[in-house]
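A protein chain is absent from this complex, but the other protein chains hold their places.
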Amino acid sequence: MALGVEVRRLKKHFHGGDVHAVDGVDLRAGEGEYLVLLGPSGCGKTTLLRTIAGLEDPTEGDVLIGGNVVNGLPPRARQVAMVFQSYALYPHKTVMQNIAFPLKAEKIAKEERERRAGWAAELLGIQHLLSRKPRQLSGGERQRVALARALVREPSVFLLDEPLSNLDAKLRALARDELKQFQGRVGTTTIYVTHDQAEAMGLGDRIAVMYEGRVRQVGPPREVYANPVDTFVATFLGSPPMNLVHRGDHLLGFRPENFLPAELVEGDGSRVTVSLEIARIEYLSGDRHVYGAINGMGEETRVIARLPATVTTPLEDGEVREFAVHERDLRFFDAESGEQTHAQPVRA
Amino acid sequence: MSVSQPPPVGLRGRATLADREGFLAPLFLLPAVVYIIALVAIPLLMALAFAFSDVTVGDPSFEWVGLRNFDAIFDDPVFWRSLRNTLVFTVISMALTIVLAKALAMILLANFRFKWVVRFLVLLPWTTPIALAAVAWLWMLDSVYSPIDWVLRSLGFIESNVYWLGKDDLAMASVIAVHTWRIVPLAAVIILAGLISIPDDINDAAAIDGAGFWRKLFEITVPLTLPVIAVATLFGAVLTFTDMSVVYVLTRGGPENATQVLPSYAYLKGIGSGDLAQGAAIALFLFPLLLAAAIAILRSVKRMETF
Partner (left out) sequence: MAVSAPARLAVADRSQVERARRRTTIRRRSGRVGLYLIATLAALVAALPFIWGTITAFKRDADLYNSENNPFVFNLDPTGEHVSFLFNDTSFLTFAANTLWVGLVVVGVTLAVGLPAAYSLARLNMRWSGPLGIAIFFVYLVPPTLLFVSLTRVVAILGLQDSTWSLVLIYPTITIPVSVWLLMGFLKAVPRDLEEQAMVDGYSRLGAFARIVIPLALPGIVAVVVFAFTLTAHEFIYALAFISPSDAKTISIGVPTELIRGDVFFWQSLQAAAILVAVPIAFAFNLLLERFITGFTMGAVKG
């Protein structure tokens, strides 16, 4: 039975108040929702996760599961299961014993334990590894054991702390896909921590972008991507990051994929053109990343344009070309606070 | 990182002696090896030789007597008593020590006010020279003035003093108690090392998995610290097995050899009675037993999971 998770005015301080790891967070994850906590290291996402799990006590604020305040309850009583970045498998126990271990606390008899552990293992395709020890497994296999161990208790909430970061890049994409399917099947509320924005965009129903202990923005991936609420979110999501140009008291922002050779952008009077002095061009999996400098929009800025494979316009290092971005793809941010502001007249 | 400038690369030319590992490695080891051979290996062989001789303090001339000393020892009931006592003391002390040291290690790890005071006090038994600690206990267990007896009498548990060091079983218990009291801090520190090396993740995972205090202790913590516990046992056993000072100071082996152990008996015979040869023969029994125990323990440590 999936349950919703909520934190209210949550604060977690360390070292007697010197370190504000989590500095006032209000967040909700609905039943069955896949919520991703995204942010750079040190932003507090892992601390937030651990507080929800019950591994840390909040300094202030409440954690609610299923609508009830669970502050002070140990992790087990909260019916949460957690998968750690290092998987935290018990090295001296076999895979079967690892998966069955959580059931011991429920005082379930041995045959029943093993039956359930077998069921969880099958669900993850590792039933042939049951008698091995963790050190005999590959990274991907260990991850599945960790998932099976979390699954076997049929928890109400899954908490995952960067479970894919220890896998090599190729495996990661595959694992991401499997994880999403898996969660869809099982339907448990999932809170997932990562610093990889591509992962967050791919996996989450909603993304909560965190920085310095606070949530900057929450929303579906597309929304957060298209309408970032401040410059931090704007530059954290998207690879390459959003271009920002200083222009008096505000910043002009546009994404590299919206910055194209002028002839390719609708010329209906609502596009902004500018001369791009091309410095160099990178060829990446079919796309072209064009690095250069512009001068006509505001202060001189180094920007990046991302041309998909379908754009075949020939370009050379050192060229100066007219590029353009459509007005509707422009975002405006206050130069001091970084927050998004209303549109400003741009025509040069 | 460098304190002074190294010579410019070009000028140093080819590797000097200070580089060649094949040369440095044995050179670095040489002093230690020489020391040990000169002052351990050779005396060990000498002791071996003494055991087969008739050397005494009074008559230091050396003559082979074959197995005569060993015959004398095997006929000596005190020797068998000492052997048995040594084993009993070591085994019981170690069993007690491991349990108590494990608990103490967990206390040392925990966070509470006055942690430093407790840590300091708890280390005192180990940091005091053996002889002085034993002397302190001599009074604590005195047949007339023992403070322990005083407390027991005041609380009404006993009428007259307990002869801690005067009665056979009590004397043995007292010696075991003092040994344990001394070794527990050292063992606790070693075990503490093991506890610290368990990754935090594993403890967190156990909490998430619902393991309570006892389950976590027996199913996670102890299995993962078993190698370290074995090492602590080894150290403790060596120190207890070869120690003569506690017995020497507390009871001199009495009453009636009830607490006599091999080391103290060897000393008594060797220096006390002057029969160096017999002393050596008796002490000789210590080494093979220790060696066997050490090999057994180290081998099982190697076999244990390393991850």
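Each chain gets a letter, A and B, in the order it is written, and its residues are counted from 1.
Quick note on the criterion: contacts are C-beta pairs under 8 Å (C-beta built on N, C-alpha and C of every residue); 3 or more make two chains touch, one makes a residue touch a chain.
The structure displayed is predicted, hence computed values, not measured ones.
Participant: Which displayed chains does the hidden chain touch?
Facilitator: Even though it is not drawn, that chain still touches A, B.
Participant: Just name the one of B:72, B:136 or B:152 that touches the chain not displayed here.
Facilitator: Checking the options B:72, B:136 or B:152, the one contacting the hidden chain is B:136.
Participant: From the list B:192, B:207, B:220 or B:258, pick the residue that touches the absent chain.
Facilitator: Of all options in B:192, B:207, B:220 or B:258, contact with the hidden chain holds for B:192.
Participant: Tell me which residue among A:105, A:171, A:262 or A:315 touches the hidden chain in the full complex.
Facilitator: Final answer for the missing-chain contact: A:105.
Participant: Name every residue on chain A in touch with the hidden partner chain.
Facilitator: Per the touch rule, chain A residues meeting the hidden chain are 1, 3, 65-74, 77-79, 105-108, 154, 156, 186.
Participant: Pick out the residues on chain B that sit against the missing chain.
Facilitator: Within chain B, the residues that touch the unshown chain are 1-3, 6-9, 12, 15-16, 18-22, 24-29, 31-33, 35-36, 39-40, 42-44, 46-47, 50, 60, 103-104, 107-108, 110, 112, 114, 116-133, 135-140, 144-145, 147, 150, 154, 181, 184-185, 189-190, 192-194, 196-197, 227-228, 231, 238, 241-242, 244-245, 249, 262-263, 266-267, 270-271, 276, 279-280, 283-284, 286-287, 290-291, 294, 298, 301, 306.
Quick note on the criterion: only the chains that are shown with their structure count from here on.
Participant: Where on chain B does chain A make contact in their complex?
Facilitator: Checking each residue of chain B against chain A gives 199, 201-202, 204-205, 207-212, 215, 219-220, 223-224, 305, 307.
Participant: Inside the complex, what are the residues of chain A that reach chain B?
Facilitator: Per the touch definition, chain A meets chain B at residues 50, 53-55, 74-76, 80-82, 84, 86, 88-92, 101-102, 104-106, 133-135, 149, 153.
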